[in-house]
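A protein chain is absent from this complex, but the other protein chains hold their places.
Note that the chains are named A, B and C in the order they appear, and that numbering of residues resets to 1 at the start of each chain.
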Amino acid sequence: MDLAYGAEEEEFRARLREWLAAVLPTLPARPDPLDWPARRAYDCGWQRRLHDAGYADVHWDASPTQRLIFLEETELAGAPYVGANFVGLLHAGPTIAAEGTAEQRARWLPSILRGDDVWCQGFSEPDAGSDLASLRTRAVRDGDAYVVTGQKIWTSHAEVADWCELLVRTDPGAAKHRGISWLAMPMDAPGVTIRPLRTLAGSTEFAEVFLDEVRVPVENRVGEENDGWRVTMVTLSFERGTAFVGEVVACRRLLGELARTARENGTWDDPVLRRKLGRLSAEFQALWRLTQANVSEAQATGGVPGVGGSVFKLHYSHARQELYEAAAAVLGPDALDLDRDWTLDRLSSLSYTIAAGTSQIQRNIVAERILGLPKGR
Amino acid sequence: MDLAYGAEEEEFRARLREWLAAVLPTLPARPDPLDWPARRAYDCGWQRRLHDAGYADVHWDASPTQRLIFLEETELAGAPYVGANFVGLLHAGPTIAAEGTAEQRARWLPSILRGDDVWCQGFSEPDAGSDLASLRTRAVRDGDAYVVTGQKIWTSHAEVADWCELLVRTDPGAAKHRGISWLAMPMDAPGVTIRPLRTLAGSTEFAEVFLDEVRVPVENRVGEENDGWRVTMVTLSFERGTAFVGEVVACRRLLGELARTARENGTWDDPVLRRKLGRLSAEFQALWRLTQANVSEAQATGGVPGVGGSVFKLHYSHARQELYEAAAAVLGPDALDLDRDWTLDRLSSLSYTIAAGTSQIQRNIVAERILGLPKGR
Amino acid sequence: MDFRLTEDQRALRKGVRELLARLFDREALRAAVDAPSLDRELWRELGAAGFFALRVPEEEGGVGLGLPEAVLLFEEAGRVLLPGPLVATHVAAGVVPGASEGEVVVTDASEGLVAWLDEADVVLGSTEGAVPLRSVDPLTPLHRVPGIGGAGDEGGTRPQGRRPVAPTLPQRRDPHAPAGRTPTTGGAGVLPVADELVAVLLTAAEQVGSAEATTETAVSYAGEREQFGQVIGGFQAVKHLCAGMLVRAELARVAVRAAAVTGDPVEIAGAKLLADEAATGNARDCLQVYGGMGFTWEADVHLHLKRAWVRARLRLPAARAEEVVAEQL
Partner (left out) sequence: MDFRLTEDQRALRKGVRELLARLFDREALRAAVDAPSLDRELWRELGAAGFFALRVPEEEGGVGLGLPEAVLLFEEAGRVLLPGPLVATHVAAGVVPGASEGEVVVTDASEGLVAWLDEADVVLGSTEGAVPLRSVDPLTPLHRVPGIGGAGDEGGTRPQGRRPVAPTLPQRRDPHAPAGRTPTTGGAGVLPVADELVAVLLTAAEQVGSAEATTETAVSYAGEREQFGQVIGGFQAVKHLCAGMLVRAELARVAVRAAAVTGDPVEIAGAKLLADEAATGNARDCLQVYGGMGFTWEADVHLHLKRAWVRARLRLPAARAEEVVAEQL
């Protein structure tokens, strides 16, 4: 039970902090959220700077504790998010690193780390959400290529991505987890159609991707044919320990801002609200400690994440939604104003109990994998 | 949408109120809660007075609206509860009235109405709770009697009951709902052993009943052999419309008392508590209206209850538990004092989401029978 | 006592439901979302159908019905997300000329907000310095009256085109009575500003309609959507979410309808409280049942949620409603 960081870790933190202080003022202005090419350019420019400063592979090679410090410090400093490089750095990249051939690693990884290539994710389908393994996008072998037809959904950054990590069904006769393969698909291949998907917040953060007889070379398959589900599980579990570091740091900052606003507009005098904010503060503090606990666990087990992520996500998604409800109470009528960040974030927060495994699915995972209760419905 | 009572109903209320005002002061002192024979005598004495005044069959023959008025007025006046006569008046009696032969009705009903005979219920078993139909108490035909062996649990008033409405398995080979029969068992039959069951509130409101080759005459069976489940469903659904009238009236009174206490001890100045009490008051008011709605429905359909009871019970049991949590906050350290009614009632309230169908089972009922969602797990 | 709808009330509800299905079906809803503006033709048709004049006495050319019937109307309006300042215009009928007929659009300031200010002909209450804000609900354009009910006036005070009009409204009115009739019962000050109470209750009725609509939507989706080889409505977690929605909606419905019958201010406040919770809570749960698909602009769930948020803030928000109910304890 040691919450103090070691000398090496503190040195890492100090160097990073110094670098951030120097580099952040030199960044260009943040792009318009609706201008996807500008966002890509901005995010990739940031990744290039990280690369040149030696931080590009912090998600891959650094220790979980260093990663924690990196995510904490960048968030505290207000540095850009991983943004368009999310899938490349945190999903596809690690998968290729772990499961790809030497040739595949050499082909795809350096451009991810340099911020040259942007990846997106083609996993979910309209009829395969919580039940991802029921995906139906078909890949039929034709010579040295797969011919892929189907539809993907909830694909972020599809419009500006170079590559897509794609799950396809290569054996429709096998049990549903057994007939899936993992492909790297170039997004400019003929037959790929992208349709932006408008969310309830009015933005187009996601897209649908339609695949009509898209030819993907067999050499783009990572892992064995029909072994894609196992390959995918590696991807999905990769950074669970540190997945939420930035978000918890951000929430604690948000809570502070909210308290400041409440003090300014007088709602702080309402004990109902004030005590609510106190309770949320205690919860986010505990979530920060839970993050540290999960990172310590990951550090000790060589980076293999446990199911602590499900425990974390269950409470975090709830607490963050509560945070926006409290914000709405503090803002009063102004909570209906879309030009307030709070309002847009409140709308976005509605996805927290759904995306990346609904709370219902997370509770199943906790009950079955941690508590050992029987599988059932 | 008419909430005004008709002339006949108002007259019924006025007469009842007048009678209550006259009779209540003449009642003996309430018995010690631990003295079961005294409780029986008190409850039966009250039932006898109701009988002599013409109110004995208010649960059977009166209209649902009259029953609503009866329960509302007796609760408002602080009259005794149905107490030891609960099963006779509200479960066994109506079942015999609906399903018994002329001979059975003549044999058992008058003594229930007069408050001469007390009935108890032998339904639940240690391994048959939510899944009542899995009961295992066996009844084997031997000449003109059933020989009954098994164990019942959660039997109220067992120590002072004359009769038990007993569910037994008469065909162990049949599907679980199909092999059950309904018997009237005399509690003084050889082989009946009663063991009081201490609840977490420290009281012995319930008992376990052990049955060791108890002979019950076949003529005591109500309904056909193996048809007991249907007979039971009649019993269980009998007074759903008005089942909670007294409790809602009582809760609204309790809430008023709580507000008074809060005003006296200063906790009323805490907006968190005050607003909580306001919210609870709105909920109990709505529950009262829901009761009226359910009664109106029952009145219109000739007393056949709908599933409104499940909707009611789900919210009521939750709200009433919340009421005691609020009471604990008002009382502060005094909430730990067992000599306060609030504390004992708080403990008893823990059963509300369990007894007579857990909230989980009630949600299944609402989802399947009202909303038409598929049966499942 | 018979709390069920009368034959006439059932017929009224059926008629309104059919009317709205004709005037404002889902296609019209989505068209309105894409191009939000107040449809004057629709407004006049509502007027012609008696939507606004429902409580105006027959001798004054109205329908001559009461609050219970008005509540049924607004439940139906809430179900289909009918847009416009319906409550304000309904309450103004019989007082503001043209409101009854749907010729005049009336809005009002409530809790520092004014809905549909740019489209309204008559504005009740003070809207001084009101500035437009980008409303969370695409179907409810809002102006903000600075300095009232919240975080202040960072928005500044942009000039606006129209002068607010505040005709003299009767200050008290028996909520049982059709609009415009003089109170027949109660001494001075018994019912403070009955019109505002009526507005609160009708807003609550819209919330109830919305809560019922999202319940039905969720149940219907849960009965169709398959995952893990069965419809998701077969999973207890989903079933129990849906059951909770029904309970909330039912409780709010009886509360609102009873408050319409009694007209009791405390009962109205309590009904608003439960109706707000039912509408916002059920829209949230509906979204959870829908999963990702509910998160899209194309699904209607978010429209219900956003409107429910707006209605919850517009008239007697929860904090004050709780105080009103606590007050009489």
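Please note the rule applied: contacts are C-beta pairs under 8 Å (C-beta built on N, C-alpha and C of every residue); 3 or more make two chains touch, one makes a residue touch a chain.
Worth saying up front: this structure is predicted, and the values here are computed from it rather than measured.
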{"item": "Contact partner of the left-out chain, one of A:R107, A:R230 or A:R363", "value": "A:R363"}
{"item": "Residue touching the undisplayed chain, where the options are B:D2, B:E18 or B:D127", "value": "B:D127"}
{"item": "Residue numbers in chain A that touch the chain omitted from display", "value": "1-6, 9, 65, 68, 255-256, 259, 271, 274-279, 281-283, 285-287, 289-290, 292-293, 295-297, 299-300, 311, 314-315, 360, 362-364, 366-368, 370-377"}
{"item": "Contact set of chain B toward the excluded chain (per top definition)", "value": "124, 126-127, 129-131, 134, 153-154, 197-200, 202, 261, 264-265, 270, 272, 328-339, 343, 347, 350-351, 353-355, 358-360, 363, 377"}
{"item": "Residues in chain C touching the chain absent from view", "value": "235-237, 240"}
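We adopt the following convention: only the chains that are shown with their structure count from here on.
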{"item": "Top-ranked pair of chains - ranking by C-beta pairs in contact", "value": "B-C"}
{"item": "Centroid distance [mean C-alpha coordinates] between chain B and chain A, Å", "value": "53"}
{"item": "Distance from chain C to chain B - Cα centre to Cα centre, in angstrom", "value": "39"}
{"item": "Chain B residues counted as touching two or more neighbouring chains", "value": "271, 275, 376-377"}
{"item": "Where chain C touches two or more other chains, by residue", "value": "230, 234-236, 238, 319"}
